[in-house]
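Would you mind keeping the following structure in view while I ask a few things?
As you look at this complex, bear in mind that one protein chain is not there, while each of the others sits in place.
And now, subunit A:
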Amino acid sequence: MIVLDTVPSGALLLAVGVLFAAGVYLLLERSLTRVLLGFVLLGNGVNLAILVAGGRAGAPPITGGAGATEPMSDPLAQAMILTSIVITLALVAFVLAMAYRSWQLHEHDEVQDDLEDARIARLAEHDVPSYADSDALGSGAMLDEEAVAARDEVAFPDAATRRRPDSSARGGGDT
């Protein structure tokens, strides 16, 4: 029985840490594309972490090589990483399609406000209780249109306002 060398490599651990930090940072962004990049980084970080769990690098993950005494890497960890890479690939493709669809519909790909948040914010603004059909309150702009128009992104300030002039007053997604 060959005992695996279980002391992890420092460089790999550092890479895991950096990938996680960058991934979490990007995940907190509003744009779906950046969220997706964050997800990819996090996924790679986790894959590396599993690789670290499989022992030191350098040996082949197959048995029956040159001799029985030769050290061998843990193949199970690598099999799990391969599976998760495939899954991540499929999910990335789906989210990309969704981000593109969002861009098609709204000319941006930001994750939009929860409608209920918008509703509660509007109720608070008008200082009214919530037993009426609150969609009908106020300016007449529907909640879903408002949620579409509310944006954090400042790189293209006119994109939303040009198309929907009524949204400029409450852009910024501060709900």
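Everything that follows uses one rule, which is that contacts are C-beta pairs under 8 Å (C-beta built on N, C-alpha and C of every residue); 3 or more make two chains touch, one makes a residue touch a chain; residues count from 1.
We take it that contacts and distances are computed from a predicted model.
A.B. asks: Can you match the unshown chain of the complex to its UniProt protein name from these: "Sugar ABC transporter permease", "Na+/H+ antiporter subunit D", "Carnitine transport ATP-binding protein OpuCA" or "Phytanoyl-CoA dioxygenase family protein"?
C.D. replies: Of "Sugar ABC transporter permease", "Na+/H+ antiporter subunit D", "Carnitine transport ATP-binding protein OpuCA" or "Phytanoyl-CoA dioxygenase family protein", the absent chain's UniProt record names it "Na+/H+ antiporter subunit D".
A.B. asks: Residues on subunit A that touch the omitted chain in the whole complex?
C.D. replies: Residues 27, 32, 35, 39, 42-43, 46, 49-50, 52-53, 63-64, 76-77, 80, 83-84, 87, 90-91, 94-95, 98-99, 101-102, 104-106, 111-112, 114-116, 130, 133-134, 144, 147-148 of subunit A touch the chain that is not shown.
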